[in-house]
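A single protein chain has been omitted; all remaining protein chains appear in their positions.
For chain A:
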């Protein structure tokens, strides 16, 4: 690990001032410490934000507000989260391990870096790690890589599960930075790789995620997260789907669908949602809608199976959501 200095921020303003002059934020450290040890990340200054008052979970009207420093385990176990936004609890529990969920913060989860093995191999090309060095994954072992939103420069998937749920639920995030405060949809945090895969998110220099706001909705309780992977737990998704349904008088009024493991960012599927509105929640409707999910796919040598697995995962997730009492 390269040497660095560690500052402990006593206030949000102090943390932002440190970041504005080049320090990197650290909370749980589960991504950053690991990548620093591999020398993929080489920050010279870290600012520890764990003492800032950005934790906790609260209700504001119909909105669930999750502090950026709330830990994954804490959010998953929260009774308001389980009662009002079960999709968030389920997606959290399907991610990482119990130990890592005790450590990792919600803000850090959003900003975690990709799990493409080539990103960590200093001796092979990776445009995300070293712009212009090429992408070893495109012609490499790419069974775990993306089929949607890829470019000729990067094909890595976004690894978060809970981000898929948050994007499906139209969650917003509030950030604070040297220029003040702003809010935007969580979906807009994530950039497509294009020809600048080293730029992963839309935060401005020094900006700090302070909270995530999840609006209530008629679909929130009939919502499930299905994660398909190589082993039953503690594994990244091959394909995952978040599905939420508002059903009235036996007809789907509104659907929310997003997928993980397939896109270079959490992948909202609005065409599938639109196809379900007004339909009866049956298998035929689910299958017809799910077929729209693969529009624009660019499969690689080892991951073409995801083109078939994606619609099947969506159908199953929709069935699970439909069965919620």
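Here, a contact is a pair of C-beta atoms (placed from the backbone, for glycine too) under 8 Å apart; a residue touches a chain by one contact, two chains touch by 3 or more; residues count from 1.
Criterion: contacts and distances are computed from a predicted model.
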Protein name as given in UniProt for the chain not displayed, "ABC transporter permease", "Electron transfer flavoprotein subunit beta/FixA family protein", "CIC family chloride channel protein" or "Aldehyde dehydrogenase": "Aldehyde dehydrogenase"
Which of A:99, A:133, A:183 or A:202 contacts the chain that the document leaves out: A:99
Touch residues of chain A, complete complex, unshown partner: 1-6, 8, 26, 29-30, 33-34, 36-38, 44-46, 48, 50, 73, 77, 96-100, 102-103, 232-234
